[in-house]
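Here the complex is missing a single protein chain, while all its other protein chains stay put.
Residue numbering begins at 1 within each chain, and the chains themselves are lettered A, B and C in the order written.
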Amino acid sequence: MIGIGVIGYGYWGPNLARCVAETEGCRLTGIADASAPALARAAKRHPGATLHQDWSSLVADPATDAILIATPVGTHHELALAALCAGKHVIVEKPITASSEDAHRLIEEAARRSRVLMVDHTFVYTSAVQKIGEIIARGELGEVFYYDSTRVNLGLFQHDVNVIWDLAVHDLSVLDFLLKEQPLAVSASGAGHIRGRTENMAHLSLFYPSGTVAYLNVNWLAPVKVRQTLIGGSKKMIVWNDLEPSEKVKIYDRGVTLGDGPETVAARISYRSGDMWAPQLSVKEALLTEIEHFVDCIATGREPVTSGASGLRVVETLEAATASLRQRGHPVEIGQMRKVS
Amino acid sequence: MIGIGVIGYGYWGPNLARCVAETEGCRLTGIADASAPALARAAKRHPGATLHQDWSSLVADPATDAILIATPVGTHHELALAALCAGKHVIVEKPITASSEDAHRLIEEAARRSRVLMVDHTFVYTSAVQKIGEIIARGELGEVFYYDSTRVNLGLFQHDVNVIWDLAVHDLSVLDFLLKEQPLAVSASGAGHIRGRTENMAHLSLFYPSGTVAYLNVNWLAPVKVRQTLIGGSKKMIVWNDLEPSEKVKIYDRGVTLGDGPETVAARISYRSGDMWAPQLSVKEALLTEIEHFVDCIATGREPVTSGASGLRVVETLEAATASLRQRGHPVEIGQMRKVS
Amino acid sequence: MIGIGVIGYGYWGPNLARCVAETEGCRLTGIADASAPALARAAKRHPGATLHQDWSSLVADPATDAILIATPVGTHHELALAALCAGKHVIVEKPITASSEDAHRLIEEAARRSRVLMVDHTFVYTSAVQKIGEIIARGELGEVFYYDSTRVNLGLFQHDVNVIWDLAVHDLSVLDFLLKEQPLAVSASGAGHIRGRTENMAHLSLFYPSGTVAYLNVNWLAPVKVRQTLIGGSKKMIVWNDLEPSEKVKIYDRGVTLGDGPETVAARISYRSGDMWAPQLSVKEALLTEIEHFVDCIATGREPVTSGASGLRVVETLEAATASLRQRGHPVEIGQMRKVS
Partner (left out) sequence: MIGIGVIGYGYWGPNLARCVAETEGCRLTGIADASAPALARAAKRHPGATLHQDWSSLVADPATDAILIATPVGTHHELALAALCAGKHVIVEKPITASSEDAHRLIEEAARRSRVLMVDHTFVYTSAVQKIGEIIARGELGEVFYYDSTRVNLGLFQHDVNVIWDLAVHDLSVLDFLLKEQPLAVSASGAGHIRGRTENMAHLSLFYPSGTVAYLNVNWLAPVKVRQTLIGGSKKMIVWNDLEPSEKVKIYDRGVTLGDGPETVAARISYRSGDMWAPQLSVKEALLTEIEHFVDCIATGREPVTSGASGLRVVETLEAATASLRQRGHPVEIGQMRKVS
């Protein structure tokens, strides 16, 4: 029975604590948060867990084998490093750190101590993304032409990061899982509409070595919530609407076929508009799948699907996107720092 | 009774001919198309109209006071110029010409001969866009922060233009009508997935003098048809979904309010998530409204809402976007040529 | 080239005239309507057709081989009988007549004179209903458990019939096509909310010999338009949403399976919740398919899919439903009159 503690009981921490409490093979040992009202809420929900106003006492708790970190991004590196140094396994909420340099250090520390370091890229564990991954891996889409995502809603303006670090990070983690390649470069533009605040809307274009392109539209100041992604392939195409109660993933037998012959290209194009198919998806909560995977990685020593390295790749892209944003869309290459180090 | 002839009876021409036939104050005099099957279809639908395999005989017809041009973009300038020189009033399908230089010449010729020159920016005449225009003009949105449009579907790959000239032109014409200002610069990126063909998907960012930004996502190779535009303002926000059978335009009393006080900006932000309101819209076909407006402009000498000048402004933006596309997103300023000329 | 005339140029007649004008193998010879403005509209659209303020002169026209009737229900019998007696083939708008007795007479007259008598059950010719018919005929649904339809909108209050004769008639014609059996009995309840007018909302339950049940919800006083039908089978189930622009028909691999064994029924039930599949449907207009079928039946002497007999079966059910409505839902058996005659 693996003992797991949670640091941070604000927006996301309660979900982590609940899922730990419901998962076989582990138990919730303690919860740390500097806020007294947050701890009071935690006590009401989890009367069996120890409470810590200072996270360091939870990290020092010998009954706790692993630490889940759900605090502001700027604190991830310090907390995770302390937990790893205390010999704990660690899951860090996304993005893994505020800089790729910090992510490197965590990866090294985890490797040195043979601890599991995982980043909470929750979407990777949804049945929708798992199913899309299978479809792409089976080659059903053919060549992946593009990934085009709209992820907009009203709020939440994060205190310490802009909309790219808050929303685009989801798509970047999904892309890291689906495409098995890292983008070469990114071009980003954005706007901030609240005086004194960071960018609340942004558009990113990502260029991959294989020729695939990805476009991300993220916005904290939209009138409605949209979570829709189109994935175009040479054979088939996908619409992933994460707000659909069922039928989140639809595969369309649609596209363009270029025939042979001496005619002009225009004369040889034909459209294929066939059936649509929506696979049945598991309704299991992604976070439960993720916690189970974490427990399994601790038990078996296996590398997590959303390893520290995937967290690093996503942060490198976020850094490049932010740099491009500051240069009004000038394309920025990704991962230079990593190659040097 | 104004006599109107239609040149081009392919995809769009039949709609123009039908609307002319249904409008009071004008009559369909003739139809010209080089294709014999097209003329046969025209004859079946409009047995009262004269048929012309050569457009010049329709332009020369003294019973025809005005010419509607629905032919490939590359031919617009030659046909419209000939019609104007023959003393006809003219509507040209969008985009008005293949270059801003050509648009200039048409505008000059129409002015010299006091003929009505109109561009068929059909969306401007829809009840949805008219209603949005009223709402913005009344100041209900407050400051317009952004216009963010997704206009994607499968096909039609145009023979002579890329996806920007075919689809983004709709949003540019709507923006020209709504914002009453021309963008300063545009950044565009795109991709072509069919070997030997032009770009079939593109993303544009437009920067306006007032600070408004516009984002356009256009794609000929999408699995589903989407026609959704979000318009964000400092007071209210709009969702315009043109595929909704009714309730195409929804106005949301949502946004962010920044309170006064000595606290940090973060502490003074509050979200406003109020009611939604969908005004009843007229179901009248936009093209009928447009033809009536054309007939009225001919009768009264009034300047059309979608004048040659608006056609020119849109073409200038299309030229700049295409230039940016070729430079991988490098921002390009708009309308330099016009200022020089 | 079959000459076809249209009587009635109000709401539906213009669609019939347009489709005749567009169909190969026939031509629109004339249009009759007592209203001068209606004839003026007809003249503008169809300058090649002769115009008749008195329908009898169109029926007498020797260039006209067939007559399409789109007039109020109460006039169908007189007009259709006159046309048949003049040796014309006939399509009558739905419902075929105001009484089953009248429908019998038309069927007899058509048989005596070997003319084609068809009822305009338009929905039968839609690609959606054709596809559903194929799926049921292939046995994919297994045993058909139920057909449950919601067909509601605001208006149109018909002058001479109640909502059952106006809206439920569509579902009855579809059921007649799909199920290949006539209901034994019907129970109907309804309400009229406008003083002095007939019922504007009704609910029908239909009982079939095979055990299939059908439920129809029709309403002229609904805030929104709904056209949704659920069809449940022992193997699969269908959702037919006629307002969807594409994907009108979705087939769900869902249901309940009853296992074998000595346990209670409750213990042997299991749910099957599998994939969904939406077949690509033709976008051809149903009315064009119908007119082509009519022309083909005239040429070949074949029995139309929506023959006079199917029109009669639908009217018999409408009569029984109206009788049940007057008795507050008391079930009424169907087709007694037919069996007697």
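In this text, a contact is a pair of C-beta atoms (placed from the backbone, for glycine too) under 8 Å apart; a residue touches a chain by one contact, two chains touch by 3 or more.
Keep in mind the model is a prediction, meaning the values are calculated, not measured.
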{"item": "Displayed chains contacted by the hidden chain, counting the whole assembly", "value": "A, B, C"}
{"item": "Of B:Gly25, B:Gly259 or B:Gly274, the residue in touch with the unshown chain", "value": "B:Gly274"}
{"item": "Hidden partner chain, touching residue among C:Pro37, C:Pro62 or C:Gly196", "value": "C:Gly196"}
{"item": "Absent chain, residues of subunit B that touch it", "value": "247, 253, 273-280"}
{"item": "In subunit A, positions touching the absent partner", "value": "21-22, 44-48, 224-225, 243, 245-246"}
{"item": "Chain not shown, touching residues in subunit C", "value": "145-146, 148, 150, 152, 154-155, 157, 159, 187, 189, 191, 193-197, 201, 203, 205, 213, 215, 217, 219, 221-224, 230, 232, 234, 237-239, 250, 252, 254-256, 258, 265-266, 269, 271, 273, 328-331"}
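In this section, only the chains that are shown with their structure count from here on.
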{"item": "Centre-of-Cα separation between subunit C and subunit A, whole angstrom", "value": "52"}
{"item": "Computed distance of Cα centres, subunit B from subunit A, in Å", "value": "39"}
{"item": "Overlap residues in subunit B, where contacts from two or more other chains coincide", "value": "224"}
